[in-house]
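Here the complex is missing one protein chain, while the rest keep their positions.
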Amino acid sequence: MHIPDGLMDPMVSAIGWIEFMVVIAVALLISGKKFKEKDLPRIAVLSAGIFVAQMLNFPIGGGTTGHLVGAALFAIMAGPVIAMVGMTVILVIQALMFGDGGITAFGLNATNMAIIAPLTGWGVYTLVKPFLAGLKTETKHGKMNLGTAIAIGVGAWASVFVSASACAAEMAVSYAISGGAYGIAATVSIPAMLGYHVIIAIGEAMITVAVAAYVLSVSPNAFRSISEKNVAVPGLKGIMSSKIAHATVAVLIVFALALPLYFMYSSEGADGLEKTMEDAGVDEGDAVLTSPFEYGETYFAALFAGILGFVATALVGLGLMNIFKIGRAAE
Amino acid sequence: MIVGHVRGHHTRTDELDEHARASWMGRLDARAKIIGVVVFVTVAAMLTVTELIFAALALSVIFAAFSQVPARHLLKAYAGALPFILIASVSVFLFAGIDRGIGMWARTSACVIALLVLASATESLQLFAGLRRLGVPKIISTLLMLTYKYIVLMADELVRMKTARKARGFSGGRSLFDLRGLKIIGYTAGMVFVRASDRAEKGYEGLKMRGFNFDLKTWRQTRLAAADLAFIAWFAVVSGALITFQLGAFA
Partner (left out) sequence: MSILEIDGLSFSYEDGTPAIEGISFKVESGEKVAIIGPNGAGKSTLFSLIAGFRTPFTGKVIVNGDALDDGSEDKVRRHLGMLFQDPDDQIFMPTVEEDVAFGPQNLALDDIQGRVMNALRSTGTEALAKRVPHRLSHGMKKRVAIAGVLAMEPAILLLDEPTSGLDPRARSDLIGLLNGMKRTMLMATHDLEAVADLADRVIVINRSIMFDGTLADLAHRKDMLEQAGIELPSLSKLFSRLKDMGYDFRHIPVSLDNATSETARVIDEMGRKRQGR
């Protein structure tokens, strides 16, 4: 999912940079307050670990392999803020030392993999876990109860799927607003990215759970998010500081990041396509293929936005339900 | 020897810094290199006129040739980035014509090649210090330095563990349905983590005992020399020319 330079429309890249800078600035502010110099080695080890984990190949079947993103694992083990900073560091190293992922495209890559992925992974995990707390069978995961394992798996799956969707959206928008000079058409990018990553996400989910189970059984202290108990504190302060509330905010942030793209796409749309191309004085090349669907790109985009909106709403709803549960339990 | 699979291509992590030391580019101030290449790549990414795109590609290749970075290394790294580039180029070709398709390929290649030269010709520590002096926050530059060091150590350990695994008959799972296979892969990853955690503490202590205060800003202060300024100037000029013609095309 590492996008190289020159693929995305410069406008989209710029938006990616702005989104990334805003969120990471906040994350850095928070981490500056929470973490001391002596915590840095452990964060660096985690980042290095995820980096190396990204080098692992896991089999999908039929001889093909996939790679981990690791953002959900990071966020579940160390919390969303550290994960965002850590994933950013990983991406910088990959771009500047291995040429994996571009510089102008860094904003988008970071938004997808260092912000959307960890926030989604952690957010979904946190929101889903309380509902599965009842499932406590002894499983092959040893000390981890089944409910937690499922929550981790679902969170990891979502992190890959949502960030891949974001990437697909960025490609589609780039294509639309540049008249084909940049990006990949929605009719290709969305099914291709989503189709491929739906499967990859399953591998990610399973490996994330396995790693989490292993680390938990070997050294539970490495896990700050899992072993912490959700203590019910009454009142607004309790609600504000509860992890559920934070998780809900996380999901909302992810959704908010998608909005600029959606607005760009829907406003430029088909009219924008013509206009941009006129300005560029470029002739529309003879397309080898035309989309089989009448409404082509707009259909996919609408469907896509709809799904995203529904899922986000569902999760926020879950979050609100939990918050009220906490509030009531404290009374 | 550390061999890592990075998205499909092999990279010897210990080789990276070696290339940097071998070339004249390695002696330039990291800030100059970063600024020059970033300016070039940013402009190149904005080009849509086919002739200009190919000019940028030519400049990139010339840059690569001049840099003294071994061609084999660059080709291998380029091959790693190729899949993504090809998918984008082919799909653009299919939907918007051959001109656009080739343009996409040329433009992304121009940018990737320039970036790869920067990556291969700059020593890691210098790179991170350069970033810090250009304004990247202290926590990020410190984490970059520490993380990179641990990556080298952990990749080493991962290779050793894979060998140990193979010696006991496990050589990768077969598919997503191979639960045991995936579990073992996960456990391997987990083990690398736990073992590395202890080394992290020691590594930190080692640095503190050598008086390192973690701010790369104050470390090895160098000033921009004539060569550095020439480097930046060259890229500023060619980038300026390219973007002028690109915008002129709209006139």
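So that you can tell them apart, the chains are marked A and B in the order they are listed, and the count of residues begins at 1 in each.
Here, contacts are C-beta pairs under 8 Å (C-beta built on N, C-alpha and C of every residue); 3 or more make two chains touch, one makes a residue touch a chain.
All values reported here derive from a predicted model rather than from experimental measurement.
> Using the whole complex, pick out the displayed chains that touch the missing one.
Output: missing chain touches B.
> Check the options B:38, B:52, B:131 or B:153 and report the residue that touches the missing chain.
Answer from the full complex: B:153 touches the omitted chain.
> Of B:27, B:166 or B:202, which sits in contact with the chain we cannot see?
Of the candidates B:27, B:166 or B:202, B:202 is in touch with the missing chain.
> What is the set of subunit B residues that contact the non-displayed chain in the whole complex?
Counting only subunit B, the missing chain is touched by 14, 17, 21, 123, 125, 149, 153, 199, 202-203, 205-213, 219-220.
Basically, only the chains that are shown with their structure count from here on.
> When the centre of a chain is set as the mean of its C-alpha atoms, what distance in Å lies between subunit A and subunit B?
22
> Under the definition above, what is the set of subunit B residues touching subunit A in their complex?
4-7, 11, 16, 37-38, 41-42, 44-46, 48, 77, 80-81, 84-85, 87-88, 91-100, 103-104, 107-112, 115-116, 118-119, 122, 124, 127, 131, 137, 139-140, 142-144, 146-151, 153-155, 158, 172-179, 181-183, 185-194, 196-197, 199-201, 203-204, 214, 249-250
> Residues of subunit A touching subunit B in their complex?
Listed in rising order, the residues of subunit A that touch subunit B are 2-7, 10, 13, 28, 31-32, 37-38, 40-49, 51-53, 55-62, 67, 85-86, 88-90, 92-100, 102-105, 140, 171, 175, 178-185, 187-189, 192, 199, 202-203, 206-215, 218-219, 222, 279-282, 284-289, 291.
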